[in-house]
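Missing here: one protein chain of the complex. Every other protein chain is in place.
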Amino acid sequence: MSKLINFITRSRVWRSFFRHGWPDNPLDRSLVMTTNIFFHLHPVKVRRKSLRATYSFGLGIISVIVFTVLSITGLLLMFYYAPTIERAYSYILTLQTRVPFGQLLRNLHRWGAHLMVIVVVLHMARVFYTGAYKPPREFNWVVGVLLLILTLGASFTGYLLPWDQLAYWAITVGTSVAGYEPIMGSAIKAALLGGPEVGQEALTRFYALHVMLIPGVIALLTSLHLWRVRKDGGLAVQDPAEEDKE
Amino acid sequence: MSTNESTKPLSRRSFLGLAWAGSLSLIFAQAVIATLKFIKPISTGGFGGLVYAGKLATFSINSVNRILAGRFYISRTEEGVIALWQKCPHLGCAVPWNEQEGIFHCPCHGSTFDRVGELLGGPAPRAMSYFPVEVVDDEIWVDTGHPVDRSHHDPSHLTKI
Partner (left out) sequence: MKRTTDKKPESFSPEDRQMKTYSLVELVKAPTPMADHGPDDTIFAFPIVAIMELLLTLGVILALLLMSLAVNAPLEEIANPIITTDPAKAPWYFMGLQEMLEHGHPTLMAILMPTLMVLFVIAIPYLDHTPAGKGIWFTSKRGKRIVLFTAIYVCLAMPAYILLDTSFPIREILRGQLPDFVLNVVFPAIIMSVIVLLPLLVLLRYQPNAREVMLALFTVLFLSAIVFTLTGFLFRGPGFELYWPWNMPGDYSPWDNL
């Protein structure tokens, strides 16, 4: 057995994938983080204090996890959906009644969306109340606020897609609010709806925003956000010198 | 270069730099304008042209009747008729006519309007919009392509009969 493992891990193919040995020593544990694309957003070493569950509650990581769950379930839902006002609703009915696990998938996407909004808001509150926006993390706080707005946008655009009464009137009310913005209001509303009221054009536009533009920008900004966390020295924790003073 | 920098208003290097920056911003700006034009909806009018509401005789005086096809109400008073757009001027909900209360009562935020669309209460900022009405041979025709927004109701908004 160990011979087989040895053979695999020493092979040219394996070593072309992984450029580090088994991570049981400091060197390889560093190399895991620096040579693996999924880990390279993490620092090599973290402060013990920043790992305490009651400090961060893991809210930032949970947002990333929920976003991933939403991306996967959303992609699967796209297989059984088309954004036309004649068929969108019947697609949802088909999904719920005839497609195996269709209802479950839709539930996961719906509750996941609500969870993401809640978690992202709580994450912002956590960062504020622990003073983690202080220098050098000012810019990352701004990116975070943008991500919160985008999360609301992703959820709002997705709300219209089932094309039921709930969706229709929620979006009618929601977009009418935008019309009251004094300078660009009516232009923004028209650009969102693609017409005078919520109809086929609005559904098409919301679909494009929901499945492509907003998640794409979220993914991009999340990468920036995580990279900045690492560049700014990991999670903000109390300076040890200050702790001694207390 | 051998010439004195301070006597020269603009060196060739910085001129070329400025020219590049300027052209690139122009290209960028026209791309932005083109995108905005692209996003702007192609249909901006209402949802239709002339809608036939019905014979004048079918609308009794002091009655409010809903014409589903045109999304408006025909309200007839002693002075004339008015075609009120069902859309609440507050946030766009369809305002139902409440026969018992004798008012339009919006379910979204509780705005209320009287039978000619004048604002009675609630958060709506103005009276209900109306469509121009034409009465031809005792038939009521409504032009749903040109809604009229108004701050208050005025008797001149009624079409005399």
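Which chain is which? They are A and B, in the order written, and residues in each are numbered from 1.
Here, a residue touches a chain if its C-beta (ideal position, glycine included) is under 8 Å from a C-beta of that chain, and two chains touch if they have at least 3 such contacts.
No experiment lies behind these values; they were computed from the predicted model shown.
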Missing-chain contact among A:Leu76, A:Val173 or A:Leu213 belongs to A:Val173
Out of A:Leu76, A:Leu152, A:Ala191 or A:Val217, which residue would touch the omitted chain in the full complex? A:Leu152
If the hidden chain were put back, which of A:His123, A:Arg137, A:Arg205 or A:His225 would touch it? A:Arg137
Kindly note down the residues of subunit A that lie in touch with the hidden chain. 23, 26, 29-30, 32-33, 39, 42-49, 51, 55, 58, 61-62, 65-66, 69, 85, 89, 92-93, 96, 103-104, 106-112, 114-115, 117, 124-125, 128-135, 137-138, 141-142, 145, 149, 152, 155-156, 159, 162-170, 172-174, 177, 180-182, 185, 197-199, 233, 235-244
By the contact definition given up top, give the residues of subunit B that touch the hidden chain. 68, 71, 86, 90-91, 93-96, 105-110, 121, 123, 125
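As a convention for this text, only the chains that are shown with their structure count from here on.
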So the centre of each chain is just the mean of its C-alpha atoms; given that, what is the distance between subunit A and subunit B in Å? 37
Which residues of subunit B touch subunit A in the complex? 39-41, 43-47, 87, 90-93, 108
Within the complex, which stretch of subunit A touches subunit B? 169, 172-173, 175-177, 187, 190-191, 193-197, 201
